[in-house]
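In this view, the complex is presented without one of its protein chains, the others remaining in place.
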Amino acid sequence: MSMKKRVKLIGSALFLTPMLLLAACGGGNDTGASNEDAENYPERDISGVIQWGEGGATDNISRTLAPLAEEELGGTLVMENREGASGATGAQYVYDQPADGYTLLFGAENPNLYQVLGISERDYLTDFEPVSIIGQSYAGIVVKEDSPFESLEDLIDYSTENPGDITMGTSGEGGLPHVASAMLQAELGTEFNQVPYDGDGPLATALLGDEIDATVLAVSAAQEYVESGDFRMLAVINDEPLDSAPDVPAITEAYPEFEKYLPWGPFQGVFAHKDTPDAIIDKLSDSFEKAQENEEFQETLENLGVNPLNINGEEAIEYLEQNRSTSTWMLYDAGATETSPEEFDIPRVDEE
Amino acid sequence: MDILQQFLTPFINAELLLLVAVGTLAGIFVGAIPGLSVTMAVALLLSLTYSWDMLPALALMLGIYYGGVFGGSRAAILVNMPGSPSSVATSFDGFPLSQQGEARMALTLTTIFSFIGGLVGVAVLATAAPLVSTIAIQFGQRDYFLLAMLGLLLIGSLSQGSMAKGVFAAGAGIILGLVGMDSIGGGSRFTFGSLQLMNGIDFVVAILGLFGMSEILYQLKTLNEKGQTVTLKKMVFPPLRFLFKFLPLSMRVSIMGVLIGALPGAGGEIAALLAYDHAKRTTKNPNRPFGKGAYEGVIAPEAGNNSAIGGALIPLLTLGIPGDAVTAIFIGALFIHGLQPGPMLMEQSGDLFWVMVGSSVLANIFLLIFGLLVVGIFIRVVTIPKQILLPIIAVITVIGAYALNNSMTDVYWMLGFGIVGFFMKVHNFSVAPLVLGLILGPLIDTSFRRAYMAAQEPSTFLLGFVNSPISILLTLAFIFTIFSQTKMYSRMKEKMKK
Partner (left out) sequence: MYSFKSSLPGILMVIVSLLVLSQAVVMENQSIIDPASGSFFPALIALIMLGAGIVTIFQDRSSTQKKAAETAEQENESNEADALETFTKKDYKLILIYFCLVIGFVILLPILTFFPAAFLFLLTSMFYLKGVSWLLNVTVSLATIVVIYFLFSQLFNIVFP
């Protein structure tokens, strides 16, 4: 991009765009609720609520996807972060807005667990309609390079023999390491001393600083430290090794009983209120589907270690159901929650 | 040779130069407006610069970062409304200075010493990044606990009059800071079943209320008195001897600032508070007592929080670990532009490191230039008649509180804090300990509990305090600071003199 062009861009970025926006929202005050004709949708700005804070994976993906979706939709997406309470604040906010497709939730996997963990009453399947599931990441079990545990079996054996001796860093209730620990506990009877941290970054720091013995990180986040020789990844939680980490064994190699839980991992998606008119959902789904086909966006996902899914409609609902059943029952079986998923009519994975 | 070339890139490349300049200038204003935060600005730039090349995008974001942290102190000095937590400490002496007609002096001094602090930060980043990041990584939960406790000792110097009232206010601040979802246990605390409260109380909301709104109400009293506007003392530039006089102090707090900034769990706000504390303890004869307009009281926190930026970039560039909310967005930017931030970043794209260092130096230079140039604009705020200024600030406070989380609940909280802050002022209760508790409370809570959980037993936990060199050092510093506030110490000192 030439210098002149860039100057122009900054200029427009800082001053012109707002003016255009001002013109665009001129007629935006007629809040005609849900009866709006889908043909004319969107007639005003759509608000995109990101349920995690600035700089997180959900934020990065949402903010890169938004401008692409805008082109397809022919409208403006105004993105805002409403983080807090494991994302429950953002989910609740979107649920409280009129079901007219003008408020979208850009969320991660967390709402699947809200009910069972007692965080919130909201739930993807009962309260929201998936517009698009963007992609899924994978989780890996990591230890520090100088750790005595050479393989997953070492770690499991030690922790079953010495319950509570291994300190496992987690990212709080319902987070990746918490659910993965529950998975190990439910199937193999391991017991870890769980210490919660604020996310992937602090977990990596804690592992580097020898505060914790092991943790579960998104493979993309951990891979860098594995390459630099700081961490060792013992297994990926998947039924086959990943392209991005071909040397790391899949968890099913040593413990085939995990097969029934897979595929499982964190995901990101776009959601609308359950009562949004179907025509608007369809239009949104189409737009987001096309937007995700953008090559640059696919590269961004790859950089973030996200496996693109780009699914919507029935397929997306099935995906959500499977993920929710796996996570909730795992937590319940491991005793991490006393609320049975049955109370919310969540079927067991095996029964599907 | 390569390094020098990369370092100089932003100076030679007109495009990068311009972007850093635009970013710094915009950052100063964004930071100066309460309710608009650097984090918000940088997050917006993330999608705006999506299609750009990486270096221009980073240059612009870096400019905003430096400008924004600096800009926060403008409002702290002029209207007693710190734009961000990291400029809270600046308001302790900055606002009294401006009330005594020395706003120009305060603004100029802070600009110069922010520049110096910023440069120290970059210098450490450029020369000792791997070393500092190794230390930062070794900083355990117990050490964060000790660091926060050290910060909490500031209550002693911040509570005017009664120490007991100061302790109480700090305790109340801590409790307010703990409201919301418990990030460790997962349950909720002091929320009374409200989802709104699950989010916790944003401390910027508290600052807007305790400092901004309460100040508006307090100022109404003197509304109709004659000489309603502060007469500005004529002062073109601080005398050169000031520069030399304050240089040693600013260097010390800058080094502190870099180290604290480099810690992934602590940032500019704690750096500024400890810098203020340090200044107060080491300055023997301030021009005025601290809290009433000491020059050292504005210089130290400003040098501290600007040097913390260089510190925050250290774990980002060496380990791919963010040092604060803004650097977390930088990580996102690197990902989006195809880089893998992590321990391999320096090896894979070493040029990035030196371009960032170069841009940081440049941002500091622009900060000095623009900072001094806009003093004239900012200073006018003080001369606006209160009848006009107060309503405008009221609107900004309300909108600012709303804008933080797009929530009306926050606005009501802000009003509540405003009325509490007003009555505290009337009854000579300092609000500073309350804010101190709000900022430090959550850190003390989480670090203490994590350290305890990892140790599993009280004996192992206590042993930890004398097990690692960093912990020993901090424990000793803590004990010494407490001891130095006792009468026994001052008696001993007198004896020594004799």
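As written, the chains take the letters A and B, and residue 1 is the first residue of each chain.
What we mean here is this: a contact is a pair of C-beta atoms (placed from the backbone, for glycine too) under 8 Å apart; a residue touches a chain by one contact, two chains touch by 3 or more.
All values derive from a computational prediction rather than experimental measurement.
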item	value
Touching the absent chain when the full complex is considered, from B:Pro10, B:Gly35 or B:Gly293	B:Gly35
Which residue of B:Leu17, B:Ala172, B:Leu243 or B:Ile365 touches the chain not shown here	B:Ala172
Contacting the left-out chain in the complete assembly, out of B:Ile3, B:Leu17, B:Leu44 or B:Met346	B:Leu44
Option from B:Ile184, B:Ile255 or B:Val382 whose C-beta touches the chain left out	B:Ile184
Residue touching the undisplayed chain, where the options are B:Pro130, B:Pro248, B:Gly338 or B:Pro385	B:Pro385
Residues in chain A touching the chain absent from view	14, 17-19, 21-22, 29, 45, 47, 78-80
Residue ranges of chain B at the interface with the undisplayed chain	33, 35-36, 40-41, 44, 160-162, 164-165, 167-168, 171-172, 174-175, 178, 182, 184-185, 187, 189-190, 213, 216-217, 220-221, 223-224, 385-388, 390-392, 394-396, 398-399, 402-403, 406, 408, 411-412, 415, 418-419, 422, 425-428, 444-445, 448-449, 452-453, 458, 461
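Following the convention adopted for this analysis, only the chains that are shown with their structure count from here on.
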item	value
Chain A residues within the chain B interface of the complex	1, 3, 6-7, 9-10, 13-14, 53-56, 59-60, 63-64, 66-67, 79-82, 84-86, 88-89, 92, 117, 119-120, 164, 167, 172-174, 193-198, 201-202, 204-205, 208-209, 211-212, 223-225, 227-228, 230, 296, 299-300, 303-304
Residues of chain B touching chain A in the complex	14-15, 18-19, 22, 26, 39-40, 42-43, 46-48, 50-53, 56, 60, 137-141, 180-181, 183-186, 188, 195, 198-200, 264-265, 315, 319-322, 325, 328-332, 335-336, 338-345, 405-406, 450, 453-454, 456
